[in-house]
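Since the structure comes first, as structure tokens, the remarks are kept for the end.
As you look at this complex, bear in mind that one protein chain is not there, while each of the others sits in place.
Labels A and B are assigned to the chains in the order they are written; within every chain, residues are numbered from 1.
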Amino acid sequence: MSNLYGQFSALHQLREKAPVFVAVLFAITAWASACNLLLPEDSFFHVSTFTITLLGKYLCYALLAMAVDVVWGYCGILSLGHGAFFALGGYAMGMYLMRQIGDRGVYGNPLLPDFMVFLNWEALPWYWQGFDQFWFAMLMVLLVPGLLAFAFGWLAFRSRVAGVYLSIITQALTYALMLAFFRNEMGFGGNNGLTDFKDILGFDLQADGTRVALFVATALVLAAAYCASQLILGSKFGRVILAVRDAEARARFVGYRTETYKVWLFVYSAVLAGIAGALYVPQVGIINPGEFSPLNSIEIVVWVAVGGRGTLYGAVVGALLVNYAKTRFTGIMPEAWLFALGALFVAVTLFLPRGLTGLVMERLPRREKLKEVAA
Amino acid sequence: MSVRGAFGELANRDQLWPFLMPARGARVDVSKQVLLYIEDLSVSFDGFKAINNLNLYINDGELRCLIGANGAGKTTLMDIITGKTHPDTGAVYFGQNIDLLGRSEAEIAELGIGRKFQKPTVFEAQTVYANLELSMRAEKGIMASLGSRLTGEKRDRIDQVLATIGLSDERALAAGALSHGQKQWLEIGMLLIADPRLLLVDEPVAGMTAQETERTAELLTSLAGERTVVVVEHDMEFVRSIARTVTVLHQGSVLAEGTMEQVQNDPKVIEVYLGDEH
Partner (left out) sequence: MKAYWYGIAALCLALWWPAAVAQGETAADVRAIAAELSGASLPKMPGILERLEAAGGEQVVPLARALLEGDLYVLEASDALVIGRSTGGDGFALEDPLDGTALGEYTKADLKKLRVNNRVRVQLRGMLARLTLLAKDPAVRERAVRNMLERPDADSVQLLRDAVVNESNAGVAELQWLVIALYDIEHSEDPSVRLQALGHLDGRVEPEVRNALQALLAEGADTPPQLRRQAQTMLSALESKIAFYEFLETLFFGLSLGSVLLLIATGLAITFGVMGVINMAHGELIMLGAYTTYVVQLLMPDHIGLSILVAIPAAFIVSALVGVLIERGVIRFLHGRPLETLLATFGISLVLQQAVRTIFSPLNRQVSTPDWMSGSLEFNAVFSLTYNRLYVLLFAIAVFVVLQLILKKTPLGLQVRAVSQNRSMARSLGIRTEWVDAMTFGLGSGIAGLAGVALSQLTNVGPNLGQAYIIDSFMVVVFGGVGNLWGTLVGGFTLGVANKFLEPATGAVLAKILVLVFIILFIQKWPRGLFPQKGRAAE
């Protein structure tokens, strides 16, 4: 009986917002895919494959933003290093795609990727073993960011590093990784990273069908991650996380090992970021150390800030809006983008502390608002 | 932290994976009628001795008031008991068998020691109801929280506490929206629902109306006996109204101890603390 009630309350949480979100997401996905595949290219309603890929990229960013929101919005951990988890997931996928090239590379080596042949490497390094298997690569997409987040989070949270200190150290983490991945000796292609992918699971990456499939897969994963996050954060676990955000000392005195909660939330978030990276790489066709740059990580934070932290859909909306703006801006006048981004940082923190969704929420009646914070 | 130490802790599964933790077996041994032993305790911050060779024994089931001027070491003492601050020397035992030093705040809380802060701290973004739910005595591990269900029994208990602290009507309100006094009450409610053996209450009536103060006094007195209560308070009227035994702290050590009258008539106390009141 009690379990039934519990299930019910969790499902109730899910029922509130998730369906709307999932429905909108799927509607757009289905419409865009159909318009790409079914309509002739000269039709007014045709959606180009380029647009499909762009949308897919945005959805990856949305997932990444959600990952940051989970830790920042709900637990107050401002990570300036989530780009690292994203990039690690991306590299794991990139390694799989690299192995898929086989002997179709410039040097025609069946085993070694081109850059290794170029560096006169004789054999495949041990950490490249197994990446020819899709399942193994996918496992690594989850494990590598997860383990790094666990090790880092465990070290940081246990010694009660918090606030700006933590932010700075996460930034140092991604910075260190960037330096490391720039090195040729690391065996990840150095400067150029991994690129020139041919196919995934046997499907040509350039084909429209594959592009649409990747886009749809991204939408599905995003929806699944949304529901999972909603469930997790709607449970008592989520309430403890909010408690940690607002009064960590109190939560400890109540008896919660707050560091353990933070570590696992951080791991969850890192895994989401890793998945986002893995979905991103086959769509954009390249992964390089630039993804580790501190600027990238901090940009994610601004997406979340713009959308409104502390709400999952806020993060998604923020990521989509800012990236759309970025695409438009860099197309029209590239120099202005950094001005705009910088101004956005300042404006959001000064005038929109709860983001765009916060702005909308303020116009809703009080009871609604309360449900929001309680969720 | 040595590397070995770090790995040792990584392998320590009850530290890391609380859901694997064995059920708590240790019972507090109070066969000598003493619940809290504090012996030869000292701690200093940058050369300033906040606690100086302090000895204090709290009997099981008593209501004890700690008084003392600012900087006498009352809050620091609470910090040490609850694991927030680590002393330089000395021992703190919960019952005869449980050493409190070296334990984390969470562990100490789970042993049954609750604390109310000087400044009311509640989870402001969450409802009054959720505040109480979170504070309830229960498994506090991750898996337990993920799968936690509110049983009817638990809901009854929350309703009961809500009634005790007079916040039944505000149950769905965000805690941050409560008045200062109501927050004080909510925090007391959070203590109650955790069902602690020992309550450490830091200035419970600050910011309360006279009526609320009276109710608090009633509540605290009614708690004593079943539980042990240690109250730190500045409000002398309040202390007089509830205290059976009063301990006066001065510069980090115990200056005097006894009933209110005894303490009030103690020449040392009159000199350093109550002097200007008389």
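In this section, a residue touches a chain if its C-beta (ideal position, glycine included) is under 8 Å from a C-beta of that chain, and two chains touch if they have at least 3 such contacts.
Because the structure is a prediction, the values reported are computed rather than measured.
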item: Given A:Val141, A:Leu173 or A:Ala251, the one touching the chain that is not displayed; value: A:Leu173
item: Hidden-chain contact residue, picked from the options A:Phe26, A:Phe182 or A:Phe329; value: A:Phe182
item: From A:Tyr58, A:Phe86, A:Phe115 or A:Phe152, residue that would touch the chain that is not displayed; value: A:Phe152
item: Residue among A:Cys35, A:Val161, A:Ala213 or A:Leu321 that touches the chain left out of view; value: A:Val161
item: On subunit A, residues whose C-beta touches the chain left out of the figure; value: 76, 78, 152, 155-156, 158-161, 163-165, 167-169, 171-173, 175-176, 179-180, 182-183, 294, 298, 301-302, 305, 335, 338-339, 341-346, 348-350, 353
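As a convention for this text, only the chains that are shown with their structure count from here on.
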item: Rounded Å distance, subunit A centre to subunit B centre (Cα mean); value: 42
item: Parts of subunit B lying in touch with subunit A, wherever the complex brings them together; value: 10, 16, 18, 82, 84, 104-106, 109-110, 114-115, 117, 121-127, 130, 133-135, 140-142, 145-152, 172-174, 190, 194
item: Complex interface listing, subunit A residues touching subunit B; value: 1-3, 5-6, 9, 154, 232, 235-237, 239-240, 242-243, 245-247, 249-258, 260-261, 264, 370, 373-374
